[in-house]
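Comments concern the structure below.
Missing here: one protein chain of the complex. Every other protein chain is in place.
Now for chain A:
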Amino acid sequence: MEQLLLEKLERDLALFSGEVSLLRSLSIARSLVSNPHSSDATRRAVLDSLIRFLDAHRDGDPTILRHALILLSFPVSFHHPSLHPLLRFFLASGEHIAADALVVLVSIAKNGGGGGVAVVGTVLDEKLVLSLASTRFVSVRERLLSLLALGVDGTRVYSLFRPGVVIQLLLGLAEDLYPSIRRAAIDGLTVLCNDGVLSDDVTTLECCYNRGAALLEDEDELVRVASIQLVCECGRIFAAKKVEADVNERIDMIFVQLCSVARDMSMKVRVEAFVALGKIKLVSESVLLQSLSKKVSGIKGGKKVLPGSSSIEYKFSLSRAAGAFIHGIEDEFYQVRAAACNSLGMLAVFSVQYADDALNLLMYMLNDDVVIVRLQTLQTLFHMATCRRLVFQEKHMHMFLGLLADNSILIRGIARKVLRLVKLPTLEVFQSTVHTLVKNLEAYPEEEEDIFLAVFFVGKNHGKFAAKLVEGFAEKIVPSSGGELSLDSPQLALLLMLTVSLCFLHKKLVSEIPPAIFSCAITLFGRISWSLRGVIDQDALLAYLFHLSNVPSSLTKLKFKEDELLSHAVEGATPDKWKHGEPPSSSEWPICCVLQEIKCDEDVLGVSAKSTFIEPLQQKMFSSSEELKHSIKLILERAVETWPLIQLQFTTEVKRTLSACREELEIVSSNGYGSDNASVAFASYYVLAIWLLAETWGQLPLRTFGVGMISLDLTLDKLDLCLRRMRYEFPGLCKEEEGHILELMALSCVVRLYGICSHHMLKKLQGIISCLELLYEGGSSNLSEFANQLKKSCTEGRVSNVSQSFPFPVHRLLGLFNLDMFPFAGQFEHVKAELEAIGINCGYEWLLVKLDNLGRKNFLPELFTVPSYSWLKFGAMQLHLRTY
C-alpha cells in the first residue's frame, strides 16, 4: 500500500497538471509522511520527490508551490543536496512563500540536532535576512524573528550573524506596524540581553533600553508586557556593570518607569510590572520608599525630580512612582496582588526602612479574601524573616496571630513556620502568642506536632519571656502537683514544651525552674520528642530532663554530659548554602525546605540538630512487630467479615472493603517494620484470595451448563495460584493456618465442579482431603462441617464411580461452607524464588534459582537442568517454571 501510494505520488508529481491534482497528490504525501507506521525510507522518498518537484517548478505559481513546500517541515531527518539552494531560492523570491521556507528552516534547525543551526547558516546570510526583514509580508517577518530567537542545544540561530546586524534588525522591527512583530522583536532583544550579547556595548544597550521604554506605552498589551521584560533585563545588566557613574540614577529611573506601568489598565501588564519590580536591584532608598507611599515625599506638590539628573534627562518625576505598591496590593486581580506581595519581599532585602514599611502593607494582605494571596504574603514574610528583615511590632500581632486560627491548614502551617523565626517585641505579645497557640492546639489537636515545634522555637528565641511565663506557671502548679494536674490540657502541654525549650542556651534561667516541672515534662516525653525529632537527639534530651528533674535515670542507662546535648549537631546535615544564610529564591519554595532552613538557623545559634532515628528504631523493633501482628490480624478479620456479603453477591461492596484493607496493609508495610515482611505479604495474599472468592461468587449465577466457563475458570485459576502461593511460600505455617488454606483450596475445587463433573477435579479434591486428614491426624473432630461433608461426598462418588450420572452436591456443599476467622499466628517466613532461564534453544534450560529471605544459604543459588514447563519440587516448595 505504502509503495503503491508512493509510486502514484511520484507519477502525479511528474505529470504536474494544475492545482487540483497537485493538492490531491500532496494529500497523499502528507498522509504518507505523517503516518506513524510509514518507514523512514518511504518518508525520505516522499520528501525527495517533493524536492525534485519543487526544483523542477521553481518558477511556478508560489501560491500553489507553498502547499508542497510546507510539507518539507515535517520532522524527518534527511539530507538532500538541492534542498538548501531550493530554500534559498524561495527565501529570496520576495513572495509569501518565503514564510513557508522559513517554517521549513525552523523545523530543520529544531530536528537537525547539533548541526541544525549550522544548516540554517548555510541557507541564510545577512543580506538575505535583511531582505526578509524588509518584506511586506507580515508572516515572513514574524517567522524570521521566531527563527532568529530559536535556540537549539544552547546555540542560538542569531549567533550566525554579526550581532550588530541582528540588533539593528530587531530594533527596526520593534517599530513595526503590527503588534505581533513588535512583540517578537522585543522578545528577541530580551533574549539577546539574557544571553549577554549586549553586556559589552553600552551604546547598544542604551538603544535597546530606549526602545523598550518607549514601547512601555504601546497600544498592544502584549507588546507592553514584552517591553517590561526588556526594560527589566536592561536594568539588570546596567546594575551588573556598575562602571557607569550614573548607574544608580539610571536604575532609579527604570524603577520609576516600571512603577508607572504598574498602574496600567491591563491586568497582564500590571502582573508583569510587579514581577519586574521585584527583580530590580540597587534602587536608592528614597525611590523605594516612595513606591510605598501615595504621598509624594520631599517638596510638596510632587514636582521633585530625581536627584542628580544631570547625565540622564528624567522624563519621570518621583511622583510617578508614588504608591505603586499600595495600588498593587489593592488591585482587583489576585494575580497582581500576589505578584506585588512577592516583589515587596524581594525588595525588602535592600533597605531596613523599606522592610518596615512593607511589613505594614503585608499585614493588611493577611486579611485578603483569596487564599493564594495570603499564602504568598506568608511566604514573603518568611523570606523577609530569613533575610533578618522581619521585625514585628505590637500592632502587627493581632493580624498575624489571627492567621493561626485560619481555616486553611496550609496557611496555619506556614504561619507557624514564620512564627518560629520572628522576634517578638514584648512580653505581652509573647504571652498572647503562646495563648493563641494554646487555642490553636485546642481547635486543631491533629496539628500538635507542628504546634509543639513552633512553641519550642518561640521559647528558644525568647528565653527570658519564656522563663517568666514558666515561673508564673510553676507557682501555680507546684503546690497542686499532688495529683490534680491533668496532663491532657493543651495549655499545660505547651508550657511544658516551653520549659523544654529553655534547656537550650539558657542555663541560668533553667536553674530557677523547679525540678517538678521537668518531671512533668518527662511524662509528656513521647509527644515532645516526636515533634522535636530531627532537631534534638531524643536520648540526650531525655537524659537531660532526668538530670534536671533530679530523678535518677534508672530506666535508661544513658549517661548525660551537659555538653553532649549541644555537640550532637550533625555536621554536614545542612547544605552549605543554608549555612551562609543565603535565602532561597522565591521560585524554589518547597515547604520541606523550611525544616532545613530552621536547621541552618540552629547551626548559627549553636544548638544541636540531630536527625538520627536508627537507635530508637531498633529499640522499638520488638514491640512494633507485636503491634504489626495485631494490626494485620485486624485487617484479616475485616476481610473475613465480608463473607456473608460475598454469599449475597454484593461484589462491589466487598471489593471496596477489600481494597481498603489492601491500602491499610500498604500503610502498615510502609511504616518501616522491615523485618516482618512475611506477615504483610501473607496478609496481602489472603486479602487477594478473598477478593477472588468474591469475584467467583459474583460470576456463579452466570454459569449454566458449559457456558460462562472461561471467565470463571480464569478467576479460579488465579485463586488456585494465590492459595498455592500461600501454602508453599511461607514455610512455618501452623496447623490451623495450613488447614484453613487447604479448606479454601477445596472450596475452589468444589466451585469448579459447579455444573460440570470432572474426574480430575474429584481426584484433586480427594488429594486435598487426605492432606487435611493427615494434618489433623485422622481425628475428624477438628474438621469443619464442610470438610466432613466433602469427605463423605467424595467417598460416595468414588464408590458409585459413575461420573456422568452422579450429581456432586455442589450447592449443598457451598451452602455448608463458612469462612472462619483466619487463625493467624504469624510464625512463618517468606520464601520467594526468582527463576532465570538461560539458553532457551538447547532443549533443556539452565535455571538459576535465587531464594530470598532464607538462612539456608547452602543451596543458593543453584543451577538446574529441567525441561521447559515442569514442576520442580524444592523442599517444601513447588516452583512453577516459566520460560522467558
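We adopt the following convention: contacts are C-beta pairs under 8 Å (C-beta built on N, C-alpha and C of every residue); 3 or more make two chains touch, one makes a residue touch a chain; residues count from 1.
Keep this in mind: contacts and distances are computed from a predicted model.
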{"item": "Undepicted complex member, UniProt protein name, chosen from \"Beta-Casp domain-containing protein\", \"serine C-palmitoyltransferase\", \"Intraflagellar transport protein 25 homolog\" or \"Coatomer subunit gamma\"", "value": "\"Beta-Casp domain-containing protein\""}
{"item": "Which of A:Glu272, A:Asp331, A:Glu448 or A:Glu695 contacts the chain that the document leaves out", "value": "A:Asp331"}
{"item": "Sole residue of A:Ser21, A:Ser34, A:Thr63 or A:Asn367 that reaches the chain not shown, by the stated touch rule", "value": "A:Asn367"}
{"item": "Absent-chain contact - pick from A:Arg11, A:Lys241, A:Lys294 or A:Lys735", "value": "A:Lys294"}
{"item": "Residue of A:Gly172, A:Pro425, A:Pro515 or A:Gly534 touching the missing chain in the full complex", "value": "A:Gly172"}
{"item": "Chain A residues that touch the omitted chain in the full complex", "value": "130-131, 133-136, 162, 164-165, 167-169, 171-173, 175-178, 203-204, 207, 219, 263, 265, 294-295, 301-303, 317, 319, 322-323, 326-327, 329-334, 361, 363-365, 367, 369-370, 398-399, 402, 405-408, 443"}
